[in-house]
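The structure appears right after this line, and notes come after that.
On to chain A.
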Amino acid sequence: MTRELWEGNQAFAEAAVRAGLKAFFGYPITPQTEALEYMSSRMPELGRVFLQAESELGAINMVYGAACAGVRVMTSTSSPGTSLMMEGLSYIAGTEVPMVLVDVVRGGPGLGNIAPSQGDYNQMVHGGGHGDYHPIVLAPASVQETVDTVYGIFDIVEKYNTIGVVMIDGTIGQMMEAVEMPPMMDLRKDYPDWAVTGGFGKDRKVLTSIYLDPLDMEKANYRLMKTWQEIERNEVRFKEYFMDDAKIAVIGFGSAGRVALSSVRVARAKGLPVGLMRPVSLSPFPYKAIRQIAEQVDSILVVEMNSGMMLEDVLKEAKGRTNVEFYGRMGGVMPFPDEITSEINRILKSKTDSDVHPRDSWLERMASIVQ
Partner candidate 1 sequence: MATLDIKDMEIVYQRPDSLIDINTHYCPGCTHGIAHRLVAEVLDEMNLSDKTIGVAPVGCSVFAYNYFNFDFVEASHGRAPAMATGIKRVRPDRVVFTYQGDGDMVSIGTGEIVAAAGRGENITVIFINNANFGMTGGQMAPTTLPGMKTSSSPNGRDVEQMGYPIRASELLASQDGASYIVRRSLHDPKNIRMAKKAIRLAFETQLRGLGFSMVELLSTCPTNWHLTPPKASKWLEEKMIPYYPLNDYKVHPSIIELKV
Partner candidate 2 sequence: MPLKGIITVDENLCKACELCVEACPQHVIALDMDIITPRGFHPAHLAEDGCTGCGICALVCPEAAITVYREKKTA
């Protein structure tokens, strides 16, 4: 199949189109605006629905409506817009209708900047809106992987009637790479039997996230949790590189993981026993795999483009089992491979005191970098 150069944002938009996307509602926000602009011509070209909403609030609620009508629908945004969408995401989750969100993460908090970051980890993986539920969060690390992930996520969210988030950083959104596009799927012609399509009396359907009686709400919460358990059993994904005989494991997702891979290759070329584990599903998180790694290696180095958010999930399984270190860049700064190589060399020589939280020892080392 042909490979063409695609910019990340446009590539994931096209991937969704090929997955039979019926409707896209979005709003401009850097660094994902190219997706909105691409959709604004591509969707009408195919006779599908495109609308630029009045805000991210408008967009997520338009998605909510279309999802209730039983069609494949998505939106994309960046960190401040994701914050605005939280209420809508919670409603969609509570109503148990499927939808897809692509979050192209930028520096924050607040308005922050438009540089790439991984600072939405907590808000998406441990949040996604108020209440007792968990979204599926996948973190690809290249334009091709993003295309494949977006193409495949619609089937997944429809299987579980849940929310699927593809979380990339601004780099992946903006960069151009060679991509093989998947085949064009037909648009679905029928509607799921739970969708609102127009019906009277006993044929009518009501889609709501209200359960006024706490006991009814608890039943709904229980159902969401049982679905979540099924997702945990089936949807964990990660990639491992050079892990078989590794004594140091670098753990990073998305672009951080990709940069770390360069460092790991350099280390291996020198004969150092270093490997990389790159979680692709952040939610459900690959806890079992982390535990196995912790039992195998002498040290884990978590690398992120944030202040250590996935670090906490790694620590849940690794603390007490192995030495855990952290290296992060914040504010939209991307780490370079040589920074991670320095970290690997440092860890080979000495370990952090196990009473000190890896974030604290990292902040000590960061003092000379940020000041």
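The criterion applied here is as follows: a residue touches a chain if its C-beta (ideal position, glycine included) is under 8 Å from a C-beta of that chain, and two chains touch if they have at least 3 such contacts; residues count from 1.
Inclusion criterion for the candidates: all candidates are chains of the complex that A comes from, given by their letters.
Everything numeric here is computed off the predicted structure, so don't read it as measured data.
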Complex contact for chain A, selected from 1 or 2, goes to option 1
How about chain A: which of its residues touch candidate 1 in the complex? 22-23, 25, 49, 51, 53-55, 57-59, 61-69, 71, 73, 87-88, 91, 95, 196-201, 203-210
